[in-house]
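Note sheet for the following structure.
What you see is the complex with one protein chain gone and the rest in place.
Going by the order they are written in, the chains are A and B; count residues from 1 in each one.
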Amino acid sequence: MATTTMTMAKALNEGLRRAMEANKKVLVMGEDVGKLGGVFRITDGLQKDFGEDRVIDSPLAESAIVGTAVGLSIRGYRPVCEIQFDGFVYPAFDQIVSQVAKLHKRSDGVYTMSLVIRLPFQGGIGAIEHHSESPEAYFAHTAGLRVVSCATPEDAYWMIQQSIAHDDPIIFCEPKCRYWEKGEVDTERAPRGLFEAVVRRPGADVTVVGYGASVRTMLRAAEAAEAEGISLEVIDARSIAPLDLDTMAASLERTGRLVVVHEAPHTASIGSEIVSALTERCFYSLRAPGLQVSGYHTPYPPSRLEEDYRPSVDRILDAVDRVMGFES
Amino acid sequence: MSREVFLLPDVGEGLVEAEIVSWKVAVGDAVVLNQPLVDVETAKATVELPSPFAGTVVELHHAVGDVVEVHQPLVSIETDASAPAPAPAATPAEASPAVEPIEQTREAVLVGYGVGDEGAATRTRRRRGAPAPVAPAPVAREAAPALAPRSTPPVRLYAKQHGIDLAGVRGTGRDGLITRADVEALLVGAPTPAPSRPPVTGPATPTRFVGHDLAPWASGPEVERIPVRGVLRSMAEAMTQSAFSAPHAAVWVRVDATRTMELLASLKERPALAGVRLSPLAIVAMAVCDAARHFPGVNSSFDADQSEVVVRRVVNLGIAADTPRGLIVPNVKGADRLDLVGMARALNALVDTARAGTTAPNDMLGTTITITNVGPFNVDAAVPILPPGTGAIVAVGRVAPAPWVLDGAVVVRQVTELAMSFDHRQVDGALASRVLRHIADYLEDPGPRLIAG
Partner (left out) sequence: MIGEELVQLLTPEGERVSHPEYESSLTNDQIVSYYRDMVIVRRLCTESTSLQRQGQLALWAPIQGQEAAQIGAGRALQPMDFTFPTYREHGIAWCRGVPPADMLRLFRATSNGGWDPQKYRHSVPTVVLGNQALHAVGYAMGVQRDGAEEAVMAFFGDGASSQGDVLESFVWASSYNAPIVLFCQNNQWGISTPMSVQSKIPLYHRAHGFGFPGVRVDGNDLLAVYEVTKRALDNAREGGGPTLVEAYTYRLGAHTTSDDPTRYRIDAEVEVWRHRDPIERVKALLVREGTVKASYFDEVAEEAEGIALQLREDVLAMGKPDPITIFDHVYADEHPLIDEGRREMVELGVAGGGH
C-alpha cells in the first residue's frame, strides 16, 4: 500500500494529473487554471505538463466555460471545468440546468455529458460572500446532474478521478477551507465507490450527517459530546446527489436521532432532503425529529461574522441536546 | 363512405372557445384535405382552420357568430374512400371523429396542447399492490434488539404516558411495528405473554363486580361494558355528589385492639350470647355511637340550600356493605340506644338482609354517620368518601398481630387502624381528631365504656 501524506489541494492536483495521464480526452478548462495554476493552485503545473490545448485558460465567462464544455463533451472529450468560486457559478446556471443536465435525455441517450464542474464551495476562509457560498442544493435538485463533495485528501484524490471517469455530469464540490489540511492518501486503491457515504466515527446516540467542510466540525463535536457522555455517529455523505440513504438509514435505525450539518440556508436544502428522506425511511425508529444545523436564511455574511453563521461545534452540540431531549 | 366530425381543436391561442367568423364551405360542398373550412376568432387572433378530411360537407354545426367550445363538433364531412387513413380514435355513438384532437381533455392556455385533465377527484387506478392481509400475531416481548423500538411517535407517547416500556417489544404491525393496539394490550395485560413465561390466566371462577358475575380473566372478553344502573348508579351518583360537594379531610390512628379482641373472645363463650355473631365491628359501632354522644357535632350534615348545619341527636349508623348487588349503605336506626348485644343483632340482621338483596329502600335513608369495614379484605386502612348528607365516615382496617411499644418495650399486640373522613365544611380537624381518639380509646379498653354505655 502506497500511502502518502498530502494536502487536499495536492491530492486534487495529483488526481487530475492521473486522470489526464489515463485518458487523453480529459481537458481542464477555466479561468486562470493554466499559467497561474488556478487561484487555489489546484491545477498547478498541469498546463506545463499537458499543454495549452488540454489545460485551457479561458476568457472570463462562466456560461461559456460550461457551454463550450458541453460541445467538447458532445465531441467525445471529458472536460473538467473549474468555476473559480461558488458564487460565480450562477452565470453558468442556465447551461448547467438547461443543457448539461438534460442533453443526455434530450438526445435519447446519444450524447454523453461526461463533464465535471469543479466548484470550490462553503466558507471559512475569511473571504467575501461570493467566495463562501454553498449552492449545492440548486444542482442536487436538477435531474440529470450528480453532486459530490470530498472531505479528506484521500477522497479528493480518488473522487476527482472517479468523477472524471463517470459518464454523467458531476458537480464536484470542494471544501475550500480544507484545501490545506493534510491527510493520508492511498494512491493505489480507491477506498470506496463515488456515491457511497461513509461512517467516519461510529456512535450510538445520535446520527450526525454532513459533507465537505462540515465533516471535520462534526468529528470535533463528537469528541466534545463523548466527554459529556453522548455518543455521536458521524457520517460523511460524500455524494450529495444521489444520497446514500442506505448507509444513513442503517445508522439512524440504531440511534433514532438525526442531526444534519451543512453551510447552506436550511430551506429546501440538502439537509431538508436528508431529513425528509430519512424520516420517510426510518419513521418508526425515530426518537426525535431530525434537525438541521446550517447557515441561516440570510446572504452569506461579512466574513468577520462567518463563524457565527457556519455550523460550529457548539451549534451541533446544541442540536444534539435538542434531539436527546425529546421523549422517546 | 363514412361520416367524420371535425372537433374544434385547441389552436393554442389561449382560450377555451372560439367564435365562428365565417364559413368558407357550405353543406354539399366537396372539400379536399387541408382546404380552409372556417375562420374562427379567439380573443387573441383569427385563425383559419384547414380540413382534416377530404369529402363532402354534410353539416355545419354552428352559424356565424356562434361561440364554440374547444373539442365541440364544428363540421361533419362525408369522406370518400380515397381520403387519407384517419387516425385511430374512439368511436362516439353517431359519428367517428377521424381526427380528434390529440388530447380531448385539455384546457387551453397560452402555448401547447393546453392543460391536461389531471384526473377526476376520484381514484381511477387500482391501488398499488397492497400487501395481503396478515393475521395479527400476538404481541411478544423478546430479548432487547439493537434497534430502537419501531413505532410511530404518537404511539410512543401513548406508551410513555401509560408507563409502558417498549424496549424489546415486538409489535403485531408490519415488520414488528408496535401499534397503539399493542400498547393497549400491554396496558391491560391482555394476551401478550412473553414466550419465556407461563401464560397467566387467573382463576377459572367468576368474580363479583358492581353486582355482576365477571367472567374469568382467561375466558372473558378483553373489554366488557357494564350498564350503570341500579346499585351501581346509586353508588356512582352518591360518590360523585359527595366528592364534589363536600370538601373531604381525613384523620387516622393506629389502635391496640388487643383488649377488644380478648373481650370478644370471652363473650363468645357465654351461653346467653349463643347465635349472636360478635365481631370487632360491633365494638366499633358502639364506640362510634359513644363518640357521637360525646361530640354530637360529628353526627351532623351540611345543608347548603338552607345555609344550615344539621346536627342530629340520634345515630342512624350506616354500614357500608359489600353485597352481591354491589356496595350499599343501609343503616341501623337509633343505634345510639342499643347495647352491645342489640347492636350485634342489628348488624347481623342488616348484613343478612343486604346479602340477601332484600334491603328495603327505607333502610338506606337517613344515615347520620357511617362505618366502612375493610378488615375482612385484609387491608389496614382506607380513606373513604362520605355518603351524601353525612358528616363523618369511619374506616376500620384488619386486626392483626403487630409490634407495639407498651411500657417502653416492644411487644406483639392485636393492632388495627382507624381512619375517619369528615366534611370539613362543619367538622374541623380538632373535632375530628378528638372523635377518632375517642373511638380509639374505646377500642383500646372497651369494657368500662360498654358498661358505662
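We take it that a contact is a pair of C-beta atoms (placed from the backbone, for glycine too) under 8 Å apart; a residue touches a chain by one contact, two chains touch by 3 or more.
Being a predicted model, the structure only gives us computed values, none of them experimental.
Enquirer: Among A:L16, A:V33 or A:L72, exactly one should touch the missing chain; which is it?
Expert: Final answer for the missing-chain contact: A:L72.
Enquirer: Pick from A:G15, A:G30, A:P120 or A:G144: which residue touches the chain that isn't shown?
Expert: A:G144
Enquirer: Counting contacts across the full complex, list the positions on chain A that touch the omitted chain.
Expert: These residues of chain A touch the chain that is not shown: 27, 53, 58-59, 61, 63-64, 66-77, 79, 91, 94-95, 98-99, 102-113, 143-144, 146, 166-168, 242, 245.
Enquirer: State which residues belonging to chain B touch the missing partner chain.
Expert: Listed in rising order, the touching residues are 6-7, 9-14, 33-34, 44-50, 52, 84-87, 99-102, 110-113, 125-126, 128-129.
Criterion: only the chains that are shown with their structure count from here on.
Enquirer: From the C-alpha centre of chain A to that of chain B, how far is it in Å?
Expert: Once rounded, the distance between the two centres reads 54 Å.
Enquirer: Which of the residues in chain A end up touching chain B in this complex?
Expert: 253-256, 283-287, 327-328
Enquirer: Going by the contact rule set out above, which residues of chain B touch chain A in the complex?
Expert: 146-148, 150-153, 156-157, 160, 177
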